[in-house]
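One protein chain omitted, others in place.
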Amino acid sequence: MNGIAVRNIHRADHGAIETLERLGVATVHEAQGRTGLMLPYMRPVWRGARIAGSAVTALCHPGDNWMIHVACEMVKKGDVLVVACSSENSDGAFGELLATSLRALGCKGVVLDMGARDAAEISEMKFPLWSRAISAKGTVKATVGSVNVPVVCGGMAVKPGDVIVADDDGVVVVERKRAQEIAKAGEEREKKEAGSRSRLQKGELGLDIYGMRKGLEEKGLKYVDGPLD
Amino acid sequence: MNGIAVRNIHRADHGAIETLERLGVATVHEAQGRTGLMLPYMRPVWRGARIAGSAVTALCHPGDNWMIHVACEMVKKGDVLVVACSSENSDGAFGELLATSLRALGCKGVVLDMGARDAAEISEMKFPLWSRAISAKGTVKATVGSVNVPVVCGGMAVKPGDVIVADDDGVVVVERKRAQEIAKAGEEREKKEAGSRSRLQKGELGLDIYGMRKGLEEKGLKYVDGPLD
Amino acid sequence: MNGIAVRNIHRADHGAIETLERLGVATVHEAQGRTGLMLPYMRPVWRGARIAGSAVTALCHPGDNWMIHVACEMVKKGDVLVVACSSENSDGAFGELLATSLRALGCKGVVLDMGARDAAEISEMKFPLWSRAISAKGTVKATVGSVNVPVVCGGMAVKPGDVIVADDDGVVVVERKRAQEIAKAGEEREKKEAGSRSRLQKGELGLDIYGMRKGLEEKGLKYVDGPLD
Amino acid sequence: MNGIAVRNIHRADHGAIETLERLGVATVHEAQGRTGLMLPYMRPVWRGARIAGSAVTALCHPGDNWMIHVACEMVKKGDVLVVACSSENSDGAFGELLATSLRALGCKGVVLDMGARDAAEISEMKFPLWSRAISAKGTVKATVGSVNVPVVCGGMAVKPGDVIVADDDGVVVVERKRAQEIAKAGEEREKKEAGSRSRLQKGELGLDIYGMRKGLEEKGLKYVDGPLD
Amino acid sequence: MNGIAVRNIHRADHGAIETLERLGVATVHEAQGRTGLMLPYMRPVWRGARIAGSAVTALCHPGDNWMIHVACEMVKKGDVLVVACSSENSDGAFGELLATSLRALGCKGVVLDMGARDAAEISEMKFPLWSRAISAKGTVKATVGSVNVPVVCGGMAVKPGDVIVADDDGVVVVERKRAQEIAKAGEEREKKEAGSRSRLQKGELGLDIYGMRKGLEEKGLKYVDGPLD
Partner (left out) sequence: MNGIAVRNIHRADHGAIETLERLGVATVHEAQGRTGLMLPYMRPVWRGARIAGSAVTALCHPGDNWMIHVACEMVKKGDVLVVACSSENSDGAFGELLATSLRALGCKGVVLDMGARDAAEISEMKFPLWSRAISAKGTVKATVGSVNVPVVCGGMAVKPGDVIVADDDGVVVVERKRAQEIAKAGEEREKKEAGSRSRLQKGELGLDIYGMRKGLEEKGLKYVDGPLD
């Protein structure tokens, strides 16, 4: 599946996307059994954004951002563009002009396994952007890749239409068909955490709230009075 | 000393801790003969905090944060929790719920040789946190480590009760018994630097203020008029 | 050319420097044919500065910042100090006292292939500083290097008097003799980008604005209707 | 798909596997359009092996190799075991005892996105093994992962039954259903390369053999007589 | 403890050292509860050595190997020299002349948290050497460090007289006072592994030999018949 651009994709349930966006990366990742998280090198260009949307995917080659232009035509309002690269590369494949274009097209943000340029302008525009590096290194438009094919981005497999959730903690991928199930599981987790939070705020220990003492004893943890020195 | 949790530790002198906190990392590091600094990968999750306190130590295993929960019980008001890991790991062992708990317990901040999650929430809480990475990767509670044993964190040996000083420059460790001596040496260095600063502000050269010209000549530096091209 | 300090250098055209500063790193890099960019590990200590100036160069050794002091004497108003190191090293070779000195001497900023210390103070002073790391690790003054010789900094060759342009996107080097030519090319590029921007803002596709469709077809990109799953 | 172990998988065509093994990584990667290659950190523990086989996959967690034991039961003669990890981890998840077990079970080799231990013994056994690191760090058996589910290993998506080809150049993945097509394309490429090789050995230039001169001229390469200095 | 050279140290039990050497890194590391292993960047300059001995420690500064010369005077027959550095540095602090000197003095090998030079000559001499890098970068003798003080090397705390065990798997540290206990535990582990090995060679599964099936079921692993695709 090299050299193809797929025009139409299935998108995820809109309500589920809204819930996943509100929950954020850490909760969603836990809610789906601690899976789907991209590697921690994928960082926001500016801090404070939180987005979710269906993935439109582009597979580029090192030093080449041609397929991002092709992908722009496939993006619909609410989508998140996910850019993978066929080898490790930090060249500046995405900058303020592409951000301007994608904003005009309704794109919610970009996850980029290459470098981002125009960091100041993109921060000022508040265009949500996660990348592996910030680099002004220019790219060419010389080699054909693909759009809307399955890719690996940030160490995680992404299929077109999967839900991408991204915030200051990084980026997590939710399979399209599981979006509603995970959104629901995340809301339950959120409620449970709220209960723990209020007890922790009063100074109760997690050891007691989560009932860990018995397990620690069984696994052989030994308490010693100390001090040892 | 694996699998033990030590309840009581000696803590460092309170006045020395206050002075070391005011002096900050760079001055304290110089004052103790350029030793004790953790590796530069240890970075604040948000910029602007400066703390010092006695170390409570936890030794975790990769992907597992169980011992942080055990360590919470040992933390007293004013302590800094230092989390080491038995191998290199950036999983998100510490997040907003643990920060809430530690704040309630009086902990001044955390130095974490693993990953931090809930970066936005922790920044908003202004809970002081230094870590090797930001990652939402969830952790398990499956393997016993130790609490309040000597550890290596950020490439530096830390014993329970040592003073941890942390700010935007990173993290430095001061041996508990030397805390007062180093605090005093730091204050002297501070005074000396104030004198240099006012002369530098007037445009005097460090070469003259620090009397470097003779040493440079002895070591063979040759001045050439130039330009060479 | 080891162990020499060159007092006088040719500097770049003042008007060209002003233009290059206004254009910024990404545009200048493109304008000179996508060359001259330092590696992306060279990052600002604080976000928001944009500077350009003639390079005064210093070649230090790992853990040693002596030559920065020697270089201070060579800096004139408007210069940018470029510090290279003879091997990879992140020690804190530059801090607030040196920043104070260089500001008094009219230096516009520093590009440092070593570590920066006093990150909080330098950010507050708004002294423009790019470095490979933030580290409080103290340095010695023991080994002679050179000042105002050609160096490699951030993976890029820099000669004394070359123009250094630096902003949130990183650092780019323009050869002194080409400064005016590149400034002019940059202004032309800027105008062209303004035209593209206004069309992109209206939702036109880059594919059409840049006329890419024919090239993509020639290179064999195949459109598929989809969805494929 | 977390916490499951799939007993039976489809395997790739035996003849195709034999051909792909003979062709080796570089040829196979080119033959399938320069796709499928794992990242270059995936290196052989010893040099000189070349294998191909159907993938049995295991998804482990950091510091934990339990699922490798589960996967052993699924391995059939001629398979290659592919071990992924839910986060970046170099702990020594695989050593001589597991190699002994897998050899007895007919496994052709292992591709491990964790660390390998017993490097000397495994080299002496000539058990084919690729890993991201060599490390004796012991692992636990505490957390359940999965066996024979799709994984990402070395930055590349692998499904159970895909063909894994590995040699001194690294590791390439061929989709199971395309194995015969790629084997054939590789053989054609091999023949073509043999022709080029004999001409290159006689001193003919690639520029002429591959007819590159016209393209270079069109893209604007300018020849200059020189020397320039 | 900066700037001191300690002449005499306690050394570990000779019989224990012999046993630990025979057992090798992986077994010793497991025998002491999976502790003491240096980070995996510490690699042998040539493959095939296995040594153990009491540690003589040197603390150097980046780009400076002076303290290695001081340490040579402290080395006795059978010792292993452990060289730490006050910051991350890969300069070539150790080469063939120092290897010649240490061999003459009876030193069994060197563990170097800096770079090694003369890789070909040292390999030919078969002088056992582990380092973080191979680099010919020359070092100076300008700054005083310490000899025979506690250090952190390869991410692990080492005290003078601790036993260093090193082979192709890396380097492990055994506390001096625990050397005999760990040697004994290692021999027991070795016997147990021999039993497992012979069963694995016959094709028995680790799942059965180690009795893992019940634990897997309790932790919720589900078997599925498959194939799933």
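Letters are used for the chains, namely A, B, C, D and E, taken in the order the chains are written, and counting of residues starts over at 1 for each.
Rule of thumb we're sticking to: contacts are C-beta pairs under 8 Å (C-beta built on N, C-alpha and C of every residue); 3 or more make two chains touch, one makes a residue touch a chain.
Given the structure is predicted, the values throughout are model-derived calculations rather than measurements.
Of the chains displayed, those contacted by the omitted chain across the entire assembly are A, C, D, E.
Remark: the omitted chain is touched by one listed residue; of D:30, D:64, D:113 or D:162 this is D:30.
Even with one chain removed from view, chain D keeps its contact list with that chain: residues 24-26, 29-30, 34, 37, 40, 43, 47-48, 50, 167-170, 172, 193, 196-197, 200-203, 205-207, 210, 212, 215-216, 219-229.
Not every partner is drawn; the one left out touches chain E at residues 3-10, 66, 69-70, 72-73, 90, 92, 95, 97-98, 100-101, 104-105, 115, 117-120, 123, 133-138, 141, 143-144, 148-149, 159-161. Residues 61-64, 86-91, 135, 137, 140, 142-143 of chain A touch the missing chain (whole complex, contact as defined above).
Definition applied: only the chains that are shown with their structure count from here on.
Any chain bridging chain C and chain D, meaning touching each of them, is among A, B, E; the list is complete. Chain A and chain C have Cα centroids lying 30 Å from one another. Rounded to a whole number, the gap between the C-alpha centres of chain B and chain E is 27 angstrom. The set of chain A residues touching two or more other chains comprises 3, 34, 37. Interface note: chains touch in the pairs A-B, A-C, A-D, B-C, B-D, B-E, C-E, D-E.
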